[in-house]
Every structure is written in structure tokens, then in C-alpha cells.
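Every protein chain except one is present and positioned as in the full complex.
Take a look at chain A:
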Amino acid sequence: MSGVRAVRISIESACEKQVHEVGLDGTETYLPPLSMSQNLARLAQRIDFSQGSGSEEEEAAGTEGDAQDWPGAGSSVDQDDEEGVVKFQPSLWPWDSVRNNLRSALTEMCVLYDVLSIVRDKKFMTLDPVSQDALPPKQNPQTLQLISKKKSLAGAAQILLKGAERLTKSVTENQENKLQRDFNSELLRLRQHWKLRKVGDKILGDLSYRSAGSLFPHHGTFEVIKNTDLDLDKKIPEDYCPLDVQIPSDLEGSAYIKVSIQKQAPDIGDLGTVNLFKRPLPKSKPGSPHWQTKLEAAQNVLLCKEIFAQLSREAVQIKSQIPHIVVKNQIISQPFPSLQLSISLCHSSNDKKSQKFATEKQCPEDHLYVLEHNLHLLIREFHKQTLSSIMMPHPASAPFGHKRMRLSGPQAFDKNEINSLQSSEGLLEKIIKQAKHIFLRSRAAATIDSLASRIEDPQIQAHWSNINDVYESSVKVLITSQGYEQICKSIQLQLNIGVEQIRVVHRDGRVITLSYQEQELQDFLLSQFVMDLKVAARLWFSFLVTNVKTFQKVMFYKITNGVIFVGHSKKFSGIKWKVEILFIKWSCLCLHLALVYYDFFQMFPKDVSKNFDLKCLQINYKHKEEITSKRVLFLKIIIRKCLFSTLKLFTL
């Protein structure tokens, strides 16, 4: 470097003057260079405020050209003015454009300011960000996809695995605890029939009739227990039930109420020894489970106990003419003298020991099923009464009691009507009345039947009415003779069999009341028989008597089945026949006499009329068809008997 001398470099700007004009002789006329202010103006004009810095030069070039075309703005103002008006006024004032630009910039700034202030208020305009596209990942897209797929697959696999696990668990549970499931379904079935409630961890049920209106103090609760003594390895028995029912010990076994009527007088020593017999359990419905039968039997036992308790309470409390005897499980009462009604509670437990004894006596001949059934009905009636809505008053301000009792005030019921509303009879009284009626009815039927079989002529017919009351039955009795039905239609009796007496209504309007004595009915019916015979005999003989006069025309007569055949016969003629006629006349008279005597006897007490033998009339009646000499013999018997009874009458 030292070797080289410093060279002086001079720099000068290439500010060559622009050629204005080239003369013909080659001389150049140069433009005067711009002065400082002109230069500044020129530069200011070149500023374009609407564009960025890049476009300034272009615009500036454009305007520079124009500005240089007219250099020396001050000198050629006029020419500029004119030309500026034609095109635009660039050189009027070189700062004009600057001013305009600045003004426009100001305007725009003001607008912007206004907009911003409005936007800041957020009342009329808000700024909303423009959603921008996510930046494209800068990583490699393929690996990302792979990773994401792997993750989602793992999640799906998790869910599937969880489900599969649960299924396998339930299947194993099913197999293992199959019995557990059945207990619940059995419990559901049990609940459909019986009331259950949960106390602590025990399930208790109620088999009493308390919810149905019973007032019996027995609790009647049974317990439901799970049957867990099952070996899973062994085969499950078919009638296996996962549920078992434990009933209270005093309701085990089966019970029924035995009602029987015996004719012998009660022997004090025999009391209390009721021949129990184990009635075979009523067959349960084939589909019902064993707990149902067990519970039903226990409920029946409870009901029988209630019935018996009610009956024995009434037997002790209610005063009657003949006191009732209550011994152990038997109630004995006497509805009629020499008749004994015994009601007993027969409760046989299910032990094997007692079954042996029970099989000894199997014949319940004297057990009246009807009365037992009626007892059940009566107690249920009593239950319903305690619960019935009749007791609940409407309107709520009315007094308690039976609905009709409430009406008895406003409707002015008298004492009879009020008494009829209040049923004051207890269970025992009702059942005794029913028993009396049943006994009376069966005995009346037996009497009629025995008479019918004993006496062939006349015939007795009995038409029993189908519709009867518990306390009243009726039968229509017809007494007719063979061949004389039309005439003997008048003997028709209607017997109304009540509780203690029989009322007879005759066709001719008479009403006779007979007591419960068997003999009275028999005597009465026999008297009706005689009446019938009398009518028939009278008729027959009256016919004969009237025809005796015309007997000459009648040669012989034959009576077959009540029809008299009249015809001629050579047999009867002459004196013999006249004697016969005389005998007939005499026999008629005697018979008339006999009948008169019989009527006479009817006025006397019955024991006298019994002496008059019924059979004499019967015999005469029976053999009316035989026209033999026997007739004479029989007539003699009649006469003898008439005379005998007449004598007896006078000796009294």
C-alpha cells in the first residue's frame, strides 16, 4: 500500500443539464437546473399518499415528466394554468396535491377513528375474527394418521373387551346361582296370593282374615324362608321349591267343624270324646305350589277356630231355656227334647302318630255338611258386616250405624221396624234354628214316605218345593184314590215346615198348626186318608143306593177300576136276588151308620177315634170288586164293629 500513491478521486454528480433544445447548428440549449424550492416541489409532487413506497417512484415518474415539461413554475404560470385546466392542475401550486393527499388521508383517518370508536362500543358493530385455516402440520402427515388410528382402535378394543367380560360373568353367575334367581320369582308368585312384608331381614306374611273384617285375636303370621339345603352336584328334584313357608304351630294340620244331630239322650260320660276323623285334604289345584296348599289349610284351621270360639262364647253368654254345654272342643245343645245337636271342632295335626288313629273311624254319617257350610257363610257375613261401607255414614256428619237405622229417624220407624233392623241373633242361635228346621223337614218327609209305603189305598203324593228358605220349606200333599181322582181332588194340603212347627193349609181354607211331634203329623195325615175314603165310599154307596130302585133292570154289576159295568145275566133272578137286594140295602144302611159314627167320633179326642179301626173301612173298600158271598161276611164284621164302638162310646 505504501507504494501506491493516493489517488485523488473527485466525484461530481452527473447533473447534466437537460437539453432543452438542439438548435440547427448543433448548439444545445440547456434547461436551467431546478432551484432548491423547485426541486422540493418536484419531489413533493411525486409523493403518492395512496400507495406504498414502491409505487411512489412510478407515480412520481409520471408526475415528474409533467412537472419537467413545464419547468419554472413561476415563469410560465399562465400557460400552465390553461393547460392545467385542460388536463389537471398539477403546477398551480406544487403543494396542492400534497394538500389533497393529506386531506384525503385525514378523511380516511377520521373515518377509521369513527369506525374504531363505534366498534369499541360494541353496540352497532363488532369485530369478528376471521376463521383462519389451521396451519398445515409441519410434521409428516402419514405418521400422524397411523398413530391416531392406533389409538382409536385401542379404545374400541377396550370397550369390546369390557362387554365380553361382563357377558362371561353373567353366564357363569347364571349357571352357578340359578336357584337364587328362582327364589325371587317364587317370592313374586307368593306375593300375588298373600300379603307379605319385610321386617328386618325376615319376610313375614299374614294369613288371618283381619283385613277382611275378622276380630279374632290370632296374629296369623307366617314366615317365608329360603330353601338352601340343596346340593348343587346332585340332581335337583322335580318338585323342589326354593321357597318354604313356616306356619305357626297351632295352625298346623287340617280342621273342620263337625255338626251332627243325634237322637239319643246325651250321656254325660260321653261328652268330650268326639270321634274325630281325618277328613282327606281337599285336593288342591294341580298347578298350585305346595306352599299354597299349606297356607290355605292353615287359614282354614284359623277360620274353624274362630267359628268355634264365637259359638262357644255365645253358648256360654246367651241364656236359653235349656243351657248349652261346652266341653273341650264340643258344644252340645238340645233343640228338641230327646234330640241332641253337637257342634265340634275337629283339628287333626299332620303328625304320623295321629294318622294311625285317625284311619279307624271313617264314616261321617251324621255329619251335616250343609250346616257346616252355613257356619262358614255366617262367619263371613259377620266379617263383611264389620267392614261394610254401610257402616260408614254419608254424609260424614250423620251418626254411625246401619244405613237404615240412620233413616229411621226421618222416616218415623216404629219399634217393630227398628227391631227388625237390628239383628240380635248370634251365630249359635241361627245355626240351632237351621238345624231344627232341617230335622223337622227330614222327619216330615220320612213320615210321609212311611205312610205312603204302608198304606196302598188311598195314595199319597208329595210335591216338595225346590226353592226353600233356611228356616222354611213347603210341600204339597195330595191324597187320592185309585179311580176316584177327580172326586177326591179336594184333599190337597200345603204343609209349611218352619223351625218349630208345621202349618197345614187345607184346600178349603182351614189352617191347622201342628207342633214338632212326629205323631201329630202322622195322625193328621191318617185322618186325611180317612176323609178321602169316606168321600169315595160315600160316593160308591150313594150310587148303589140310588140304583137299588132300578135294580130290576140291572141284572148284574161288575166294578172294575171304578167303572161299573151294567149288564144282563141270567144268574140273578128270583127270590135269591131279592134277598141279595135286601142285603145290599141293609149293608148300605149299615155303612152309612158306620160313617155317621165315624163323623161322630171325630168330635171326640183322638185316642177314642183311634179305636175305630180304619181297616174295616179299608177292607170294605178294597173288596168292592168281588161280588161274592164274602160280602155278606164283611158286612157282618162292619155291623159288629159299629155296635162295639157304639157300646164303647156309651160306656165312656
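The working rule: contacts are C-beta pairs under 8 Å (C-beta built on N, C-alpha and C of every residue); 3 or more make two chains touch, one makes a residue touch a chain; residues count from 1.
Basically, contacts and distances are computed from a predicted model.
Visitor: Assuming one chain is omitted from the figure, identify its UniProt name from "RRP4 S1 domain-containing protein", "Mediator of RNA polymerase II transcription subunit 20", "Glycosyltransferase family 66 protein" or "Dolichol-phosphate mannosyltransferase subunit 3".
Guide: Matching the unshown chain against "RRP4 S1 domain-containing protein", "Mediator of RNA polymerase II transcription subunit 20", "Glycosyltransferase family 66 protein" or "Dolichol-phosphate mannosyltransferase subunit 3" yields "Mediator of RNA polymerase II transcription subunit 20".
Visitor: Looking at A:418, A:446 or A:512, which makes contact with the chain not pictured?
Guide: Per the contact definition at the top, the residue touching the missing chain is A:418.
Visitor: Touching the left-out chain: which of A:129, A:155 or A:410?
Guide: Final answer for the missing-chain contact: A:410.
Visitor: Please give every residue of chain A in contact with the chain that is not shown.
Guide: On the chain A side, contact with the omitted chain comes from 399, 405-406, 408-415, 418.
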